[in-house]
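As you look at this complex, bear in mind that one protein chain is not there, while each of the others sits in place.
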Amino acid sequence: MSLSDRKLRMGMIGGGVGAFIGAVHRLAANLDGQIELVCGAFSSDPEKSKKTGKELYLAPSRVYGSFKEMIETEAELPEGERMDFVSIVTPNHVHAEPAIMALEHGFPVIIDKPLCFDMDEAKAIQAKVKETGVPLALTHTYTGYPMIKEARQQIRSGKFGKIRKILVEYPQGWLAEKVEDTENKQASWRTDPKRSGKSGAYGDIGTHAANMAEYVSGLEVVKVLSQLKNVVPGRLLDDDASAFLEFEGGVPGVLTVSQVAAGEENAIKVRVYGETGGIMWSQRDPNTLNLMWNDKPDEVWRTGTAYVSEAAQANSRTPAGHPEGYLEAFANIYRNFAMHLRAIDSGEEHDVDIYDYPNVDEGVHGMALVDAVVRSTEEGNVWTEV
Amino acid sequence: MSLSDRKLRMGMIGGGVGAFIGAVHRLAANLDGQIELVCGAFSSDPEKSKKTGKELYLAPSRVYGSFKEMIETEAELPEGERMDFVSIVTPNHVHAEPAIMALEHGFPVIIDKPLCFDMDEAKAIQAKVKETGVPLALTHTYTGYPMIKEARQQIRSGKFGKIRKILVEYPQGWLAEKVEDTENKQASWRTDPKRSGKSGAYGDIGTHAANMAEYVSGLEVVKVLSQLKNVVPGRLLDDDASAFLEFEGGVPGVLTVSQVAAGEENAIKVRVYGETGGIMWSQRDPNTLNLMWNDKPDEVWRTGTAYVSEAAQANSRTPAGHPEGYLEAFANIYRNFAMHLRAIDSGEEHDVDIYDYPNVDEGVHGMALVDAVVRSTEEGNVWTEV
Amino acid sequence: MSLSDRKLRMGMIGGGVGAFIGAVHRLAANLDGQIELVCGAFSSDPEKSKKTGKELYLAPSRVYGSFKEMIETEAELPEGERMDFVSIVTPNHVHAEPAIMALEHGFPVIIDKPLCFDMDEAKAIQAKVKETGVPLALTHTYTGYPMIKEARQQIRSGKFGKIRKILVEYPQGWLAEKVEDTENKQASWRTDPKRSGKSGAYGDIGTHAANMAEYVSGLEVVKVLSQLKNVVPGRLLDDDASAFLEFEGGVPGVLTVSQVAAGEENAIKVRVYGETGGIMWSQRDPNTLNLMWNDKPDEVWRTGTAYVSEAAQANSRTPAGHPEGYLEAFANIYRNFAMHLRAIDSGEEHDVDIYDYPNVDEGVHGMALVDAVVRSTEEGNVWTEV
Partner (left out) sequence: MSLSDRKLRMGMIGGGVGAFIGAVHRLAANLDGQIELVCGAFSSDPEKSKKTGKELYLAPSRVYGSFKEMIETEAELPEGERMDFVSIVTPNHVHAEPAIMALEHGFPVIIDKPLCFDMDEAKAIQAKVKETGVPLALTHTYTGYPMIKEARQQIRSGKFGKIRKILVEYPQGWLAEKVEDTENKQASWRTDPKRSGKSGAYGDIGTHAANMAEYVSGLEVVKVLSQLKNVVPGRLLDDDASAFLEFEGGVPGVLTVSQVAAGEENAIKVRVYGETGGIMWSQRDPNTLNLMWNDKPDEVWRTGTAYVSEAAQANSRTPAGHPEGYLEAFANIYRNFAMHLRAIDSGEEHDVDIYDYPNVDEGVHGMALVDAVVRSTEEGNVWTEV
């Protein structure tokens, strides 16, 4: 029985009861009816893992006490019963080990961003992907939006001329108080250098913002001059980050992200300017892509219309005016990854331009950016190569 | 094995390859991992039904050539294997027969709006629901939005005083040309009085708009004065509708809907004014509920925040700033219906205020409104009781 | 000395200390440095008139105790000293008498809307304008916005095909309480049938809304079916009005205006739909004109750009991105009227398409609409010819 005759079977590592991002991954995986969750090692606490599995209607035999047990046991199951790929949704410091182990056992991996804890781990994962040839997807969710696909196509078309300036921002307010001292699990590991890595705000959301800027513009960041701040007294990692960016070809950019911008929700926004006009996209109004021109009216491109690019249409599910949101963007990564696995299975070509997803190379580049951003601040806000 | 230990099994009637709303129902049913599609009679054409079943990874034995075959066959299967409920997503003239048959066989029904073809059918369905005690849900999708739940709670709280005016509008532009003469399946049945019923625009989207106004305000429409128009030459049903509404207690309202408002997408919007302030919600920005006041700043209430009502929180999946959309609103109806079925199974109480969904009575009332709206125009734009 | 060598001299009737609209007229007249206020009869109370004149730095000899005194006295002054035209900003019941007297003395008139108290007066004023050939301008302010000029040009160009539907709304909330029982002068006369005329909300703001719809579409309303409501208990005139409109050629429209839409400011908004697209303009964002299309991205046309029509450019003062507002729109009427007076004086042609302003015919038509709207409700919400 080939993968084209059935749903893909997913195993999950992390995402126990009460976790935020694990639940989101499951919703995203569910949406299109292409993937079914068949097993999980949801927590390092076996009781909690079991409880989560029960809530998700899994067979008790497929709920594991550890990711090692899961990978090893599943690998022994017959094809068509065992999981087809694994989703890793643990805190950053528990990314590399399960990812590498999964790849070694031939399981494709979909993994929450940032790729892992540090650069050494990132290189190890990348090496394992190259060695095994097994695909790995990274959930830079925001590039899954149809209007971000559209933005990329618009920029790529050259209609704006040479790119001259890129602005990206991502303000949040949820860490304006020291919530890591409360029961807030999300805050707790994200502000802990032992679990999150060497950067807080930049590592968590700055990586999204930089990836967004690079994805839309098609240009990589090559140098940074950063200012990381630990704004809330007693916090161990940066909760606010600003940076001048230099993209390939000397294109300048500015990035501002914050977790202490009190009152902000989750307001990622990107602007790219060329010689004749530019684009603006904001997650607050995700189904709209604004095209700005110096010499004619601005244009409002919308998700689900007949006039948007094939890439935008392929990553949308409903006609114009039926708002799509964060979960649909997230689901695009899962669906595109699933399509890729099916294509590999059937020996068909996967159209990476239309059904693209972020991969391990973007993950490694993202980690290199974390390193450069941290170094720039440590050395006194100086230009630092990535 | 009780319903609490497993996903609910869904059968679908209609929704063959190429259909719009059937695919949307499936996405909505998938999202929360509470429901799995196990069987279907997707088309009156058995080949098309089979093809659809294959694309959905169903077992060929569970793909039926007709809804009768499906209901009868599934009813014979053992509990735990047979479908737990049925979703009906056919054109309006094929609603009543499968719905009544399903109810008679004890299968709960979730059905696309409007409830059915005409008032006689509506009453027959209602009678069958009363007789059998089997639940029926109607997919008035737009009341599934968290901020519509919030709006209802806000109005109900009495903070605006007595309600004085209700405005609801729903402009679309997709029928601005006579697309029913092309291959457009959606347009074709919706503009055909033999399949759609006695009203076009009002029947299709006016029913949504009126339901929205009633749901948010908590007041039923008791009288209407309408003006239905067939704007596009040669069209057999109204494609534009305006109406003065009188709600319970003499509250006035105005409804304007159109399928020929060229350039509009799917722009349902509702405003309710009381003595001290009012609310405004628009699907264009669905995660925002605007509260307006005469004597203090307007307030922007947002999906996913900690300060919204329990009803709004319970019908949302992600934190503030992670936009939820149409599919999530739709999924709320499926999830709430599934919760109700589980509650019946376990003998627990279902909290109809928090996990509500539109039911058969709203469906019958909606059909009565279609009747009244059509009569009002036929008799010369006069006040007509519902 | 011809009018081309100096500012035009304005006299004002009404607009004493504390009046709202009189002060606005003066700001509008001041803005362009084309007009100077030289005299006034600001109140029927001579002391109050004197006080107002002093605050406005007028010579005491030019501050009059009554409009009769002013018109007669000024008419005796030598050209170049006497006022060149008169601005009438009194409540509706004190429009006709001074207007007719001014026209008889050869003074052009600029007058606040609605034109006057009732249809008889309207016809008398119109007859006097025809008889004397002296110009009269009516301050339907909202058509003075550059983007309304643009909208009119866009519709007139035919790019949207035949017009199919017109929606106009004008919700306000300021009369949600019975403020006429307090010291509120504005509320007091506007809700008094002896001073305001036979309609309240419709007469005050419905006339603006209908005029806006007609101006933008280029189509006159020929029939109405209205529902006037006195919502606030004890109020003598309608404070809420809805109407179906029939424009020339059978084009349908809907008008909703209210003074009791609590929380609303002054939210006039117009939408016009044709066969291929439409326009939307809202005073909340007055420098933007939205063009909507069924088959391509919406367009955002903006005040002050190089690409808008000559009419829009000529009625704008600053480059794009320097917001213009209500006072600039109002000032356009004064400036265009002043240009017309100068053109008459110099014998040059006045370009009525670019530098247009509402005139007496629009005023009379507006009064006819008030009549028809009131009759339609009185006779039971029936279609009534204008």
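Think of it as A, B and C in the order they're written, each chain with its own count starting at 1.
In this section, a contact is a pair of C-beta atoms (placed from the backbone, for glycine too) under 8 Å apart; a residue touches a chain by one contact, two chains touch by 3 or more.
None of the values given here were measured: they were computed from a predicted structure.
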*Per the definition of touch given earlier, which of A:Phe20, A:Tyr57, A:Phe244 or A:Tyr307 contacts the omitted chain?*
A:Phe244
*Of the residues in chain C, which ones touch the absent chain?*
5-7, 20, 23-24, 26-27, 30-33, 37, 56-57, 172, 174, 264-267, 283-287, 302, 304, 317-328
*Against the chain that's been left off, what residues of chain A make contact? List them.*
160, 164-165, 167, 169, 171, 173-174, 176-177, 225, 227, 229, 231, 240, 242, 244, 252, 254, 256, 258, 260-264, 271, 273-278, 291-294, 298, 381, 383
_Where the unshown chain meets chain B, residue by residue_ = 291, 295-302, 305-307
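Note that in this section only the chains that are shown with their structure count from here on.
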*Could you tell me which chain lies farthest from chain B when each chain's centre is the average position of its Cα atoms?*
C
*Do chain A and chain C face each other with the same patch, meaning over half of the contact numbers show up on both, or with different patches?*
same
*Hey, how far is the Cα centre of chain B from the one of chain C, in Å?*
44
*asked:* Nearest whole angstrom, what separates the Cα centre of chain A from the Cα centre of chain B?
replied: 34
_Whole-Å gap between the CA centroids of chain A and chain C_ = 55
*What parts of chain A, by residue number, touch at least two of the other chains?*
302
